[in-house]
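So the structure is just underneath, and the comments pick up after that.
Only one protein chain is missing from this complex, and each of the others stays in its spot.
Note that the chains are named A, B and C in the order they appear, and that numbering of residues resets to 1 at the start of each chain.
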Amino acid sequence: MARITASVYTSHVPAIGAALDAGKDKEPYWQPVFAGYDYSKQWMKDNKPDVVFLVYNDHATAFSLDMIPTFAIGTAAQYQPADEGYGARPVPTVIGHPELASHIAQSVIQQDFDLTIVNKMDVDHGLTVPLSLMCGNPPKDAFHWPCPVIPFAVNVVQYPVPSGQRCFNLGQAIRRAVESYDEDLNVHIWGTGGMSHQLQGPRAGLINKDFDNAFLDKLIADPAAAAAIPHIDYVREAGSEGIELVMWLIARGAMADVAGRADGVNLKHRFFHVPASNTAVGHLILENK
Amino acid sequence: MARITASVYTSHVPAIGAALDAGKDKEPYWQPVFAGYDYSKQWMKDNKPDVVFLVYNDHATAFSLDMIPTFAIGTAAQYQPADEGYGARPVPTVIGHPELASHIAQSVIQQDFDLTIVNKMDVDHGLTVPLSLMCGNPPKDAFHWPCPVIPFAVNVVQYPVPSGQRCFNLGQAIRRAVESYDEDLNVHIWGTGGMSHQLQGPRAGLINKDFDNAFLDKLIADPAAAAAIPHIDYVREAGSEGIELVMWLIARGAMADVAGRADGVNLKHRFFHVPASNTAVGHLILENK
Amino acid sequence: MSLDKPYLDVPGTIIFDAEQSRKGYHLNQFCMSLMKAENRVRFKANERAYLDEWPMTEEQKQGVLTRDLNRCMATGGNIYFLAKIGATDGLSFQQMAGSMTGMTEDEYRAMMISGGRSVEGNRYIGEDGDAQAKNQPQGAANKKKEA
Partner (left out) sequence: MSLDKPYLDVPGTIIFDAEQSRKGYHLNQFCMSLMKAENRVRFKANERAYLDEWPMTEEQKQGVLTRDLNRCMATGGNIYFLAKIGATDGLSFQQMAGSMTGMTEDEYRAMMISGGRSVEGNRYIGEDGDAQAKNQPQGAANKKKEA
């Protein structure tokens, strides 16, 4: 039986990808950001998953205003890194896991989540920057990500976006779906985006360390309380783009303690830094007890 | 305040549209089909809605396998009749109602239905044939449908399709959404597709009058029981494409009696006929008491 | 994998689920390409060459070339996609559906007018209805086979 053993949470700031791709990761501005992921890269090697279920949002890349899915699951064999206007990132093609993805899609739809199934899309920085942070950019002679990835895109661009509670419930449904898959697979689930940031208007540049750290505390120890945060609190406290944090609740909802199977989670790593471009960077690794 | 006053149910067989467009509606094969809608055309004139919320499914027209939304709501200003391979049907452009559609989208998403919002799509026979049946094909000198239409597309092509219960619950959410809209609008909700038919394999041509009529009985008098019918019963009893009937449950769920506001519905019209091409034709008009 | 498939015991029926969809992806997307008039022209001009532009299996291509819709279905085709081939050929949906039974067009049409195929014997695999595997093909094609 497949099982979710760990969850990872991280911002997915595009400038982080650009900095890494340009070899600027040792510069004073960027060094502290990447240093926060040194532990994580080793952890990924020591705890290599068979599949990563990667929750992210598309930023007007694969999805225009023609079609805006609330939740979209990728069931394709592969996904190309997107050209977001600066040329595609020089990172490997993302290999999917069509069998597990289709299984999760079927199970989750039958649990009353109204997914959109996607068989063709390019993936933008929302998906590839977390991979770069957690795995490093793969070298030319081994130019591939360590494992297959199932992309799961959440609409956080046009309101109304799904509520934190809906996301948290979805995570629980995903856990049930994974556990009903026959093959013995070690699955990690990642929630990406956030933390506090606002990219627009006279309020651009808003950062709220207190909110962010309180959110991290809650997410670790009292995720149900984190799930209860209404949209307006994210907007007011964490900036208009801070709403991306609802995606972290999908990953958190998939952990065993939420299902009453364990008393909490093991916090393996916690990191917070300001700034990366316009954004606060937050990062957690949680394992099931 | 806007309100849903009536619901309409009808098959949407493409051959019906083709027959009408070709002027064959008086031929012996087709005459009984169209006769079943004589009452309905008069009823539409006598009870002209301000907006029709039209539940249907796309048949590999607007949606390919690249993206398969479980539920998609159209918020565009207009929709062109699609070329399904025989040329576009010679019927008017469908005018949307972006304001009400957006309102319903917001409200229903906040009621935990994970809609896909669509701003650009062509509409196929699933949507235009019911309009032709209920309104007749508009004459050249008044070449428009009687009112704006909000297209609501349901995936019934690739399994798993949403359950009957999910559809029934969605109808209830749509009613609440409509009733929270400020403007005073008379809204009809239509469920289309069905009845028994199978378009594939050695079992093609399956028709089950007993199942169909029992479904009509249940839908009128005991819709919760109709909602409880599992997928496999549709497939086994009503043919693989009979699954389209789950869409009728969305319309039925939006009626006042389901919300405990009335004791049942007023049955204004009921019609059943076999065949139209490969399909049994069923049709109901229900008004709120 | 462990997808629950309660519909596998329905005779003469292939449900288009995720697994079929994955098998048939390129076949169905080829069909979708026929919604553009210029592609229909190119396809009709040289069907084999047009099909070779798609990463379909040989079995799928043969299914298309021979217009064997059952073969197309078995290899992941979905009827609403396959219908684009029929539209390209100028066939009605009734002609396409009928073609999968072995019946002639007239036989199939007559069956529909007289109330359609009965569900009796056609609910579960192993019963004795006219959609069961042992009773294929139906109609004139069957008589030809027996002759």
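One rule holds in what follows: contacts are C-beta pairs under 8 Å (C-beta built on N, C-alpha and C of every residue); 3 or more make two chains touch, one makes a residue touch a chain.
These numbers were taken from a predicted model, which means no experiment stands behind them.
Peer 1: So which shown chains sit in contact with the chain we cannot see?
Peer 2: Per the touch rule above, the missing chain touches A, B.
Peer 1: Check the options A:V94, A:C135 or A:I207 and report the residue that touches the missing chain.
Peer 2: The missing chain is touched by A:I207.
Peer 1: With the missing chain put back, one of A:V94, A:V129, A:V258 or A:A280 would touch it. Which one?
Peer 2: Within the whole complex, the residue contacting the unshown chain is A:A280.
Peer 1: State which residues belonging to subunit A touch the missing partner chain.
Peer 2: Counting over the whole complex, subunit A touches the hidden chain at residues 14-15, 18, 29, 59-61, 64-66, 83-86, 157-160, 196, 198-209, 211, 231-232, 235-237, 240-241, 274-275, 277-278, 280.
Peer 1: Taking the full complex into account, what residues of subunit B touch the chain not shown?
Peer 2: The list for subunit B reads 75, 98-100, 102-103, 105-106, 117, 119, 180-183.
Everything below uses one rule, namely that only the chains that are shown with their structure count from here on.
Peer 1: Between subunit B and subunit C, what is the gap in Å from one C-alpha centre to the other?
Peer 2: Spacing between the chain centres: roughly 26 Å.
Peer 1: So how far apart, in whole Å, are subunit A and subunit C when each is placed at the average of its C-alpha atoms?
Peer 2: 41
Peer 1: With centres defined as the mean C-alpha position, give me the subunit A-subunit B separation in Å.
Peer 2: About 38 Å, centre to centre.
Peer 1: Give me the residues of subunit B that touch two or more other chains.
Peer 2: 65-66, 158-160
Peer 1: Where in subunit C do residues touch two or more other chains at once?
Peer 2: 17-18, 21, 25
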